[in-house]
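What you see is the complex with one protein chain gone and the rest in place.
Showing chain A:
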């Protein structure tokens, strides 16, 4: 963060007093019990917590896949509330890039077509879509694999395709849900190296993880327990490459 030259980075995500509960039969399960949290542009934040801590719910709300019961969520100055499905889809497409634990590539589409998919939903013309997607595949080092189907790729390659796909629509924030959860340590670090590189270029990234070594590769760790933030500290970033 470049505080030195008096330009404060804009606040990208602002969350205030967020509550969420799920109805389970007659019982109501209070998952988020008042989360206050903000992320500035260019941050690389990890959200940690044991299962049941509410970190997935928080990510779903941040990803506009779920809506909070109360509290406010502002993304780059835009209040996110009362979204209907159409607007939510458009916002997701424009503002957010998703990276999933199980990659979630579409199995019958080539790597290139997978990357191009968000652009298809933006209404980008085919030729331009292919050009852009190719550029992002190159960026993750998989240009040679453009024509391959997901099941012809290794786990690490799949996740890199997924990262290229998340970047394709040039989103404001990348949301990664356990991006290394399905990978071995070496591949995990390679993927984290890629994520760090993307962050170095100034992109805001949130990573949900339960692995401390992965969390240490971010710049800030937010710890959730029982629906509350119990700890929020900036850390000295460990470069993934040094561990490979």
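Keep in mind that, in the parts below, a contact is a pair of C-beta atoms (placed from the backbone, for glycine too) under 8 Å apart; a residue touches a chain by one contact, two chains touch by 3 or more; residues count from 1.
Operating definition for what follows: contacts and distances are computed from a predicted model.
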Missing subunit (named according to UniProt) among the choices "Cyclic nucleotide-binding domain-containing protein", "NADH dehydrogenase subunit E", "ABC transporter permease" or "DNA polymerase-3 subunit delta": "ABC transporter permease"
Of A:49, A:63 or A:156, the one touching the omitted chain in the full complex: A:63
Chain A, residues in touch with the chain not shown (by the definition above): 56, 59-60, 63, 65-66, 85-86, 89-90, 92-94, 98, 100-102, 104, 106-109, 117-118, 120-122, 126, 165, 169, 177
